[in-house]
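I have a structure I would like to understand better, so I am pasting it below and will then ask my questions one at a time.
Omission of a single protein chain aside, the complex is shown with its protein chains in their original locations.
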Amino acid sequence: MKFGILVNEGPYNHQASDSAYQFAMAALEKGHQIFRVFFYYDGVNNANRLQEPQSDDRNLVKMWSKLAEDHGVDLVVCVAAGLRRGIKDENLAPGFRISGLGQLIEAGIQSDRMVAFGD
Amino acid sequence: MKFGILVNEGPYNHQASDSAYQFAMAALEKGHQIFRVFFYYDGVNNANRLQEPQSDDRNLVKMWSKLAEDHGVDLVVCVAAGLRRGIKDENLAPGFRISGLGQLIEAGIQSDRMVAFGD
Amino acid sequence: MDEEMESGVVKKFMFVNRKAPYGTIYALEVLEMVLISAAFDQDVHLAFVDDGVYELKKGQDTAGIGMKNFSNTYRALEGYDIEKLYVEKESLEERGLTEADLVVPVEVVSRAGMAELMDGMDVVLSA
Amino acid sequence: MDEEMESGVVKKFMFVNRKAPYGTIYALEVLEMVLISAAFDQDVHLAFVDDGVYELKKGQDTAGIGMKNFSNTYRALEGYDIEKLYVEKESLEERGLTEADLVVPVEVVSRAGMAELMDGMDVVLSA
Amino acid sequence: MIHTVNKSPYERNAFDSCLKHAVKGSAILLYEDGVYAAVKGCTAAARLADAVADHPVFVLGPDLKARGMDPANVVDGVRVVDYGDFVDLVVEHGTVQAWL
Partner (left out) sequence: MIHTVNKSPYERNAFDSCLKHAVKGSAILLYEDGVYAAVKGCTAAARLADAVADHPVFVLGPDLKARGMDPANVVDGVRVVDYGDFVDLVVEHGTVQAWL
């Protein structure tokens, strides 16, 4: 089955990004496809490559980047929400791309299921 | 009177930064002193100089920078919270400085009043 | 065959608004989602429940808080052929509001009716 | 004259915990604040009310969610001479918890007692 | 002491928790989404009306107006203030407890 995932909050401050990541991994392990992960609202902050958590903590930005690398998952950051919050090409982590909000609607149309994680 | 201000949330997603700014301006207009504005939790995102809101919207990062420039207000971003969220010298807006959480406790001690804005 | 069918899949989308405006950005950014969805010829529904009904309150004036007033945008939705706006009766009543307080014509539905509507959707996006 | 007086002003600080752990970061980052405050020789109080009482629940095991378990840090507070931990009785009861469920010794106070404590503070920081 | 509440009384428990913990005589200021509790006719207003007997209660006018709420239509005894008054209230009432 094809899943679309929406992430509404940034890393660390809320568990949303963690839960979305765990869900995505579980879906892939079950042989499902992730059509796209879309980052909206403060969720765009998941793509900030400058983040550097404490060494004994998880590194959510790197976890998402690795998910894209290992499984070819399409990680899309909303351009308008990103501009508003200062997420641009110059601080974008590997594996993420910046595009329009239409990519979220498209994910809703093309995926069999849309699952949203937020505050 | 000396005020300390704590900002717990990033710009745009929550009104906290707007309210803190309006409060700070009103305090200055009344002749009070702002000992320090401390940015903690997602509040560190107020210092991201890459943010670029729509042209008809307010620009909160610039508003804070201007507050620092015009009134010499000390804007401090928590180093640990900032690292976790990718706010560092390389993307720090003018007028902000990065320092330790002790600066918040010091503001609590030195200020006559501490006022917190958050979610 | 109508235009929507020609362009492919048509799903029932519902954007659920449960948050008050200005205190957080969700109401505004959901509205941006809704506007974009108009380009995809989907069957778009907007639901206003809980504090989401406050988004439609008439007479918003944001000059004093330095933020952009986006409440007029709800009136522009009709121009995008987005006309299915549902407001929950119980949510209005709890907040002392009536249909006459709202900036746009809407369909006021009971909580039970809203629940049935939600249950019939293909994609539900909320904030 | 004791050490605290020598170092200057001593204020009554209260860190009010009202949020559950892990769902949001507030509990963890408040704790980081509290640890730093120990270096300033202030009169530090921690209050646990509403969902904040969940922060102290015994037996937390975060292996399954990939997050760091910080609940043991509350036990380290004593080593920093932070010993004034107040937990609201009514908040525990509503959540089906008792003092025996908590990772550290605390003083359980009534809601009215908590209100009085709060009212006597110089600086209140909450999340 | 002055307590501030910035959240809707319907969405969060901050408003009710504040009312339960504010000792008699301490001030309460509603702002941001907290202002909805001050509007006459909503179900939360009854709880605020009870609080007016024991507390000076204030609501931030700019936040009311932003949300389309008429400052003339607030619960009896609640005073509508601006940001400058917010500053004065903090000066006057001492320690601020923000119910975030």
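Letters A, B, C, D and E mark the chains in the order given here, with residues in each chain numbered from 1 onward.
Simple rule for what comes next: a contact is a pair of C-beta atoms (placed from the backbone, for glycine too) under 8 Å apart; a residue touches a chain by one contact, two chains touch by 3 or more.
Since the model is a prediction, treat every value here as computed from it, not as a measurement.
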Touching partners, among the displayed chains, of the absent chain: A, C, D, E
Contact footprint on chain D, counting only the chain that is left out: 18-24, 50-51, 54, 57-65, 67, 69, 71, 94-96, 101
Residues from chain C at the interface with the omitted partner, ascending: 16, 18, 49-50, 111, 114-116, 118-119, 121-124, 126-127
Residue numbers in chain E that touch the chain omitted from display: 10-13
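Convention: only the chains that are shown with their structure count from here on.
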Joint neighbours of chain E and chain B, given as chain labels: C, D
Between D-E and C-E, the pair with more C-beta contacts: C-E
Approximate Å spacing (C-alpha centroids) for the pair chain A, chain C: 25
Inter-chain centre distance, chain B versus chain C - centres from mean C-alpha coordinates, in Å: 33
Between chain A and chain B, centroid-to-centroid distance (C-alpha), Å: 28
Residue numbers of chain D (touch at least two other chains): 25, 123-124, 126-127
Multi-chain contact residues (two or more partners), chain B: 8, 12-13, 15, 19, 22, 41, 57, 80, 114, 116, 118-119
